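Now for subunit A:
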Amino acid sequence: MDGMVVGGWEYVWAAYGLSWMALVGYTASLWLRGKDT
Partner candidate 1 sequence: MRKDWALVATGFVLLAIGHGLGLFFVPPEAMMGETGRIFYVHVPTAWNCLVMFLIAFVCAVMVLWSGHPKWDARTTGYVEVGTLYNVMLLFQGSIWARPTWGVYWTWDPRLTTAAVMAVTFAGVMVLRKLIEDPERRATAHAVATVVAFVNVPVVYMSVKWWRTLHQDMSSPSTVDSVMHWPLRTAAIGMLLLGVGFAMVRAELERRRIAIEDEAPELPPVPNPLEV
Partner candidate 2 sequence: MPAAAIEARDVGRRYGRRWALARLDLIVPEGSFFLLVGANGSGKTTFLRLAASAEQRNRGELAVFGQDPARRAENLRAHVALLSHKAGLYEDLSARENLELLAGLASMEPRIAEWLAAVQLEDRPDPVRCFSAGMRKRLAFARLIAQRPRLALIDEPYGQLDPVGFDLVDGLMHTLRDQGATVVIASHLVERASRQADTALVLHQGTPRWQGPARKVPAAWAAVHRVPA
Partner candidate 3 sequence: MNQLRWMLYKDLLIEWRGRARVAALSTFAVTLLLLFSFAVGPDTDALRTHAPAYLWLSVLTASTLLLTHGFKLEVESGAMEGLLLLPVSPRAIFYGKAIANMVLLLAVGVVALLVTLVLFDVTPRENPIWLLLILVLGTAGVSAPGTLYAGLTARLHAAQMVLPVLLFPLVVPCMVAAVRATSLVLGGDAMGQLDSWLWVLGCFDAIYWSLCGVLFGKVIG
């Protein structure tokens, strides 16, 4: 396969990992903020 980028799973995991961390983190922050009130 000519010109195809080989490997690169670490970038994939980084992108998904950060995104899920952000989403779960925001959920948690909403949950905590909701508990206070």
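As a selection rule, all candidates are chains of the complex that A comes from, given by their letters.
To be clear about the criterion, a residue touches a chain if its C-beta (ideal position, glycine included) is under 8 Å from a C-beta of that chain, and two chains touch if they have at least 3 such contacts; residues count from 1.
Since this is a predicted model, take the numbers as computed values, not measurements.
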Touch assignment for subunit A within the complex, options 1, 2 or 3: 1
Subunit A to candidate 1 touching residues, read off their complex: 1, 3-9, 11-12, 14-16, 18-19, 22-23, 26-27, 30, 33-34, 37
